[in-house]
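Let me begin by presenting the structure, written as structure tokens, before commenting on it.
Only one protein chain is missing; all other protein chains are in place.
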Amino acid sequence: MTDQVATTALGKPQRSLWGDVLRQFMKHKGGVAGLVIFLFIVFAVLFGPYIHTIDPQYLDIRNKNLGPTWEHPMGTDNLGRDGLAQVLSGGRVSLAVGIAAMALSLLLGTMIGILAGFFRKLDGPLMRTTDLFLALPILPLLLVIILLFRDSLRAAFGPEMGIFLLIVFVIGITSWMNTARIVRGEVLAVKEREFVLAAKSIGTGSFTTIIRHIFPNVLSPVMVSATLGIATAIITESALSFLGLGFPSDFPTWGRLLYDGANFMTLNPARVIWPGLAISLTVLSVNYIGDGIRDALDPRIRGR
Amino acid sequence: MLNYTLRRLLFAIPTLLVISFIIFVILDLAPGDPTGQLPLTIPAEVRAQIRESLGVGEPIHIAYFKWLRGFFVYEPLYWLDQMGLTIGDPADRARIISYATRGPVFDLILERIPQTLWVVGLSYVFGILIALPIGVISAYKQYSWFDQLGTFISMVGFSVPTFFTGLLMIVIFSVQLGWFPSVYDTTLEVNSWESFIKQVKQMVMPVAVLALYNASQISRFMRASMLDNLTQDYVRTARAKGMSEKVVVLTHVLRNSLIPVVTVIALGVPTIFSGAIITEQIFRVNGLGQLLIIGIQGSDFPLVQTLTFIFAILIVLFNLIADVIYGILDPRIRYD
């Protein structure tokens, strides 16, 4: 106590909740390692193409199916495109799609889950809507979405941005249901716990109860959903391009690189190892960051 | 709880009707043509005739009504006929007919159930059986080498798609080592020890690929939920009361941690019946997933509609079961 008073007196910032959380996070080895790797991947895909300047779409037929060389550290594919350049430029799309789609699906899922679990009146309609979305046939639905929105989005946002928005929307809208069901289940249990009842009894409003008491207690399944969601979004994006919904075929993404390389697995292992590793590392690092955040937000652990 | 269950079951009927109609509208809007896979040498006039003979392009309310009647009236009547209970004229059963095979959709689906249950169902059971202990131990010994290894394997297992792991297994175990067949024989009848061994051999690879994927997902939720509960006050109380560690972890903590896991499992069971499209394709298991994807690719609307609707029924049913199990796991949860 005296220490704290002393530091405050010296003009250093007061310990806030978020400062505590940050400090606790920095103590979490896994979380920090995950963050470092994740930032490394982000920097690599953002700035890598300025160092490794080969155009990922340039075809060099005379140098096809190469193993790793100094000029092509990750080899080349069967059309002579440079592996490293493709992984770097594919990473931009995959990371952007993965994170944005995951965020959208998490936001929708958590919100619907909490509302359904907390307010009994909303439970029925929201969960039946969830059942509906779970039951919709995804592939025909995607074809309908392309039919209805592709041209108008293309006209409004240009080909690339339009497709990006469409993909994020499509993945987000078709993948929030699991999170919603899981969060709702947790909320149903949490809202009957003593501390929530206590909060209610002293007249805390619903909104505050949700933010203060409910949300932090359902955070861990949300974090797991987030990690799994990124992986799903990256893979789903590549599946979309086969329907003609994704980016044009010469636009590399990690999922697509992995799919195209699969048949060349024994001929040129580099074609599957690198994109596979990139996806796995991203998911792994997000997982550890999630672990760190969860621990940092848990007051019982933070207190220790 | 019984009251709640009955009310939900009653409410499920209008829900499913709405779902079936929305599915129907989506399939109707989706671009596609059952004659799309015919060779280009077949002229467009002939295609138009074929479409007409299939009944493509009927007004949607008529087509929907026909399908509803097929699903809820003629199919049940047909199966009653088969059981010897004939109501009405058996010759007058307009069953739901697939565009591609011109055969009844339900016969196709029934034909697929054995291999789907063997492969997809079993892999799900294995996935759960592997995931639960891994999740529990990982959480109990958080950040031990076991936990770290488990995290690594499950994250890689989830982020590497099955089209890759499946192919990798074929290259290793079928091509290089020659241990397992790469093609699933759906006509194999298990009636002797040898045929049983053969069945096991052809199931190993697809089951392993799918089980890895399922186990990865479930074990993560199990671990996270266990971690949440291990730090709760009641655990400290239970320990203070002198309960053995085994009782504390396996009865109190585990039971309270199961809610998200039950949700995930209940969400997963219906997907067994929608099959595992990619894995089935790779190993040519030809179960319900392959049937669905062929139906979609060939715009076989009666087939896709029926399969999707059965899937919807299972989703509604299993989500209800999950809700009931919540109440059993945590008696404080009440719906009324």
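Residue numbering begins at 1 within each chain, and the chains themselves are lettered A and B in the order written.
Here, a residue touches a chain if its C-beta (ideal position, glycine included) is under 8 Å from a C-beta of that chain, and two chains touch if they have at least 3 such contacts.
The rule is simple: contacts and distances are computed from a predicted model.
**Student:** If you had to name the missing chain as UniProt does, which of "Aspartate carbamoyltransferase", "Peptide ABC transporter substrate-binding protein", "Phosphonate C-P lyase system protein PhnK" or "NADH-quinone oxidoreductase subunit K" would it be?
**Tutor:** Hidden chain identified via UniProt as "Peptide ABC transporter substrate-binding protein".
**Student:** Considering all chains of the complex, which shown ones does the missing chain contact?
**Tutor:** Among the chains that are shown, those touched by the missing chain are A, B.
**Student:** Check each of B:Gly32, B:Gly268 or B:Gly327 against the chain that is not shown and name the one that touches it.
**Tutor:** Residue touching the absent chain, from the options given: B:Gly32.
**Student:** So which of A:Asp131, A:Glu186, A:Glu237 or A:Asp260 would be touching the chain we can't see?
**Tutor:** A:Asp260
**Student:** Please give every residue of chain A in contact with the chain that is not shown.
**Tutor:** On the chain A side, contact with the omitted chain comes from 57-59, 61, 64-65, 78-79, 143, 147, 151, 155, 159, 241-244, 248-250, 260, 263-264, 266-267.
**Student:** Since one chain has been left out of the picture, which residues of chain B touch it in the full complex?
**Tutor:** 29, 31-54, 97-104, 107-108, 111-112, 170, 174-175, 178, 181-183, 185-187, 280-282, 284, 286, 290-291, 294, 296-299
We take it that only the chains that are shown with their structure count from here on.
**Student:** Quick one: in the complex, what on chain A touches chain B?
**Tutor:** Residues 30, 120, 123-124, 127-128, 130-132, 134-137, 139-141, 143-144, 147-148, 177-178, 181-182, 185-186, 188-189, 192-193, 217, 220-221, 223-224, 227-228, 231, 234-235, 255, 258-259, 262-263, 265-266, 272, 276, 279-280, 282-284, 287-288, 294, 298, 300-301.
**Student:** Spell out the residues on chain B that touch chain A in their complex, using ranges where they run on.
**Tutor:** Those in contact with chain A are residues 11, 15, 18-19, 22-23, 26-27, 29-32, 143, 151-152, 155-156, 158-161, 163-164, 167-168, 171, 217, 220-221, 224-225, 227-228, 231, 256, 259-260, 262-264, 266-267, 270, 293, 296, 304, 308-309, 311-312, 315-316, 319, 322, 326, 330, 332-335.
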